[in-house]
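Only one structure is covered here, and it is reproduced in the block below.
With one protein chain withheld, the remaining protein chains of the complex are depicted in position.
Now for chain A:
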Amino acid sequence: MTEKPSDKPFETPYPTYDVLGKWDSPSFNDQTRRVVADRLSNPPARRFLEEAEFALLRAVIDVILPQPERDEDRRIPVEAFIDEMLFANRGSGTRYADAPPMREAWRRGLAGIEQEARRRHGKGFESLSNDRKQALLHAIDQGDVDPQAWEGLKPQRFFRHVLLKESVKIYYAHPYAWNEIGFGGPASPRGYVRLGSDMRDPWEAREERIPQKTERLSRAGSFRMPSSGRAPLKAAHPTSSVPANGCRWPSLRKTRRSTS
């Protein structure tokens, strides 16, 4: 199998942005500091899944949300928070009629992944090459599996609505993930002042690199992104969304990014 574009490692457009740099600023309040500090310093210990299940889940997470650029102590431990959710039996409010209760769905889904790996390749998921892991998860998403191992659980239902959904809910709730997408992060009590296009408060992330192209969104590289010198002070003049006399929303004029 040749390397697909999707194998190219992710690179953030915001390499120097650190949302935690605002820790002592008016963007953080006490209750938010409490919650975020707990998330950063107390990753839950495994309490629900068996050790083998947990290792398998970790291997699956490393394909769904690979973090090769992070050392182990900087890695977002998605699987630990999933285990904690299962231990607490804290659901999402929805149990699809075609799926078993939450805990059972996870157990069956993980077993389904493992058995599908053995059926196709004669060995467990964790021992597969990265390409094969990806292909296997894609096949599960497409329902292209031996249904017997899944005991009535619909593979795509599990993959998208349980596994992927819960994983991104954890991953993108982490400050390191906020950094990589340039999200402003906690914003109380200060909030924001500059709301218009291409406008940014001084405490927001600066886009330093053009976002990478994605496979699906092939044209998404059409940003006119200067690599340097975008005047940060532009943000201090939020004129583009102030209506002028008698003219309704002149801000509809195309806003231009300074490229000098």
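Going forward, a residue touches a chain if its C-beta (ideal position, glycine included) is under 8 Å from a C-beta of that chain, and two chains touch if they have at least 3 such contacts; residues count from 1.
Going forward, contacts and distances are computed from a predicted model.
Asker: Name the absent chain by its UniProt protein name; which of "Tripartite tricarboxylate transporter TctB family protein", "FtsX-like permease family protein", "Choline dehydrogenase" or "Cytochrome o ubiquinol oxidase operon protein cyoD" is it?
Answerer: Going by its UniProt entry, the chain not pictured is "Choline dehydrogenase".
Asker: Tell me which residue among A:Thr16, A:Ser129 or A:Ser197 touches the hidden chain in the full complex.
Answerer: Of the candidates A:Thr16, A:Ser129 or A:Ser197, A:Ser197 is in touch with the missing chain.
Asker: Pick from A:Trp23, A:Phe87 or A:Tyr172: which residue touches the chain that isn't shown?
Answerer: If we include the chain that is not displayed, A:Tyr172 is the one touching it.
Asker: In the full complex, which bits of chain A touch the chain not displayed? Write them out.
Answerer: Spelled out for chain A, the touching residues are 6-10, 12-13, 27-29, 31-32, 34-36, 39, 63-66, 90-98, 101-102, 134, 137, 141, 156, 159-161, 164-165, 167-173, 177-178, 180-193, 195-200, 204-205, 207, 211-220, 222-224, 241-242, 249, 251-252, 254-255, 257.
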